[in-house]
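Note that this complex is displayed minus one protein chain, with the remaining chains in position.
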Amino acid sequence: MLRRVGIVAWEQSKSELEKEEPREDMIYYLVKALLEKNEIKREEIDTVIQCSNDYYDGRTISNVFTVVPSGAYLKQETKVEQDGAWAVFYAMMRIASGHFDTALVVGYSKGSEFDPWLAHSYCLDPTYDRQFKFLNDCSCSALQARAYMEAYNLTPQDLALVSVKNLTNGAKNPLSARGFSQLTVEQVLESPLYSDPLRELMCYPFTDGACAIVLASEEKAKKLTDKPVWILGVSCSQEEAYLGARDLTQLSSLKKSAEKAYKMAGINSPSEIGVFEVSEFYAHQELMITEALGLAEPGKGAELLKKGDTQLNGKHPVNPSGGALSANPLCATGMLRIMEAGKQLRGEAGEHQVDHPQLALAHGQYGICAQSNIVLILGR
Amino acid sequence: MEEKGITQVRSIINPEYRYSVGRYLERFYQGLEAGKIWGIKCPRCGMVYVPPRWICYKCYQKMEEWIEVKDRGVLKSWSQLYVSARKNPLKEPVLFGLIQLDGADTAIYGELRDLKPEQLKVGLRLKAVWKKERKGAVSDIEYFTLEEKEA
Amino acid sequence: MGEEKELKLETRSVKGYWDIQYRWRFNTAYLAKYAQGLKDKKILGTRCPKCQRVFVPPTYICGRCLVEIKDWVELKGEAELIAYTVAYSAITGEELKEPNIIGMIKFEGADSWSLAQIKEIKPEEVRIGIKLKPVWKEERKGQLGDIKYFVPA
Partner (left out) sequence: MKLGKGQKILPQARGGKMRNVAVIGVGMTKHRSKRRDVNIAELVAEAVFDLFERFPQIPPQEIEAVCFGCMHTFEGVNQPELWSGGYIAGDMKSFLRIATGGTTGMTTLHGAYYYIASGLYDLVLAISYEKQSDGNTQLGLAHIVIPEGMSMMQFGPSTGMRGAATGGSTGGASFQAQRYCYLSGATEEHLAMHVVKNRRNAAKNPYAHLRMPDLTIEDVINTPMISYPLRYGHTCPTSDGACAMVLASEELAKKYCDKPAWVVGVASCATDPTFNPLGPVYTDPAEQIACKLAAKWAYEQAGISDPKKEIDYAEVYDAFAHQEMMWSERLGLFDEGKGPEMLEKGVTQMDGELPINASGGVISTNAIGCTAMVRVAECALQIMEQAGEHQVSKRVKNAVAHGWGGLFQFVSVTVLSESPKKS
């Protein structure tokens, strides 16, 4: 990388299951709050990268009407149509190239206004997969969950433990959409069955929300804030789409991304990282993610969880914010992970703050069964 | 905004698409109509893809070697679906799975019938039950069920 | 693939849909106020507190200044033609019974333009810069259609 890039400011709209605020208003108030709170002028922003998806928005070229509320008017604007973490990645590359000093990234979606599972089913090959009417986001993930559980003799209780951890963490995060201060494995296993073995509390909630992040070159970052968070490592990769050809018992593309990101950040072992914010869209995925990140051997993710290592006060806290099971505003989710990781590093996470992390990891995913993954390593 | 005036509207237009399946799936669907299942083999790694496709994703090789595979194989994963993609409850839950046919290295989707979820395990032998009147579509294989023991 | 005769090969088609049921939300407060004004034959616009640009129909965020617009102004009904087109066929491709003149017009005192149907003038007589005035409905209901169309002033 030609130059170091820092994250200087962030802001999120409170994630909610249903937000009355329309899309443009949500974006405008978010960007306005971000700039005002951090005393950044619109003129100081060199490029704006939006992250949304035409299917989520129900509009072709969904950024047509969001150029104005996002502050992108007469700027070098572009739109990434993946998860927001990729938009941050792109912003980072733009700044690293030396062409820009600052970038504003805005990601949003309103899960209450469309059908996320259906939107994701359009990711499947229409000439074959989509001819099977039983396939959608959730049912495909259930195939992944079953294949993973069968490979390592896991039970629905193991998955429920993930929900218990993340949803109780979510209760400590005032900006998350779903959280329970008290939740038991039994309660999770009593929630409605969607696609066996996945139940309501093991699936992400359809969420409304948005996140905005300002990135800057090293020099500029130091001018804009006295506590920048640096991007030390980043890598993303995508595996094969067809589920019948994939190894559903592991997240190969995440494993590869993590290895590359560690190398770039000069990390020898993931235990050097103090906090992990990951995008587990379904409960079993967090176990698979911890394995792919190298925190546990293949199939040992559940053991790691049972030992308490991934708890808020554990050795390797995973999703102290509540993760995607607590709030999953698609397109903003990966950015929320980055923001939460940043908050932890600055010691600004409030009730879900972990003990003095030096390095943090943020993970984003999209595609059926986490086909595409991105890992960012952040540090002060 | 200052004056509250939020309007909610529902979409009413649902565009329809016509996907051309391409030469490889064309032959696959023709095969289904005739009661055959075609796969295709990578010249480099030897992987047999069912359904067939043009290119091996691992080797980036064009594939042309057609291979007929059996209509029976083993279960790789399964689930029972209770809700639609819009989260509405289904009238009848659907049991479905990924089945790797004998001779193939990839699995295909299929509904599972005359089976109880408790019976299912990875490696369970299943056979395809074909439709009487086939039209060259994925529905030509009506479902998969337990393969009876060889006599 | 790629050879001319192969390009013409037809393989079978399968169907797919974009059948998400959207439940979009919009901020229509500003348009409601504008429409209400039409009932009293008033043309209302909003003015950016910073750059002072006037928008008709009203908008509530100024892209240039990134501020919320809350100031309202009333404009005279006169407008100038900036650009126009004459449609001869509908979006479906059907030929229209009579050509339809649509103008981009700018109200006196406004900085933005809006679309308007223009009547009582022959297509070949339309010129950029001509002055136009609205023709109001007799019974106005506070709807956008309270202005029937525009005619030369």
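In this document, chain identifiers A, B and C correspond to the written order of the chains, with residue numbering beginning at 1 in each.
Rule of thumb we're sticking to: a residue touches a chain if its C-beta (ideal position, glycine included) is under 8 Å from a C-beta of that chain, and two chains touch if they have at least 3 such contacts.
Just so it is clear, the model here is predicted, and its values are computed rather than measured.
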item: Touch partners, limited to displayed chains, of the chain removed from view; value: A, B, C
item: Which of A:Gln12, A:Gln82, A:Ser195 or A:Thr225 contacts the chain that the document leaves out; value: A:Gln82
item: Which of A:Ser13, A:Ser195, A:Ser237 or A:Gln344 contacts the chain that the document leaves out; value: A:Ser237
item: Contact residue for the chain not shown (choose from A:His99, A:Lys222 or A:Lys263); value: A:His99
item: Residues of chain A (touch criterion as defined above) contacting the omitted chain; value: 1-3, 43, 46, 48, 53-55, 58-61, 63-65, 67-68, 72-82, 86, 89-90, 92-94, 96-102, 119-120, 122-127, 217, 235-242, 245, 252-253, 256, 366-368, 371-372
item: Footprint left on chain B by the chain that the document does not show; value: 7, 9, 11-13, 15-25, 53-55, 57-58, 60, 62
item: Where the unshown chain meets chain C, residue by residue; value: 1-2, 4, 6-11, 13, 16-18, 22, 24, 26, 28, 31-32, 35, 50-51, 53, 55-59, 63-65, 82-91, 96, 99-102, 104, 110-117, 123, 128, 141-145, 147-150
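Rule of thumb we're sticking to: only the chains that are shown with their structure count from here on.
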item: Chain contact topology (line, ring, star, complete or other); value: complete
item: Chain separated most widely from chain C, comparing mean CA positions; value: B
item: Chain A-chain B separation of Cα centroids, rounded to whole Å; value: 30
item: CA centroid of chain B to CA centroid of chain C, Å; value: 48
item: Computed distance of Cα centres, chain C from chain A, in Å; value: 39
item: Where chain B touches two or more other chains at once, by residue number; value: 1, 6, 11, 17, 19-22, 25, 86, 137
item: Where chain A touches two or more other chains, by residue; value: 20-22, 25, 58, 115, 118, 126-127, 131
item: Interface residues, chain A side, partner chain C - complex; value: 20-25, 28, 31-32, 35, 42, 55, 58, 67-69, 71, 73-74, 110, 112-115, 118-119, 122, 126-127, 130-131
item: Touching residues (chain side chain B, partner chain C) in the complex; value: 1-11, 14-23, 25-26, 29, 86, 136-137
item: Touch list for chain B against partner chain A, complex; value: 1, 6, 11, 17, 19-22, 25, 49-51, 57, 76-87, 94, 96-98, 100, 105-109, 111, 117, 121-122, 137-139
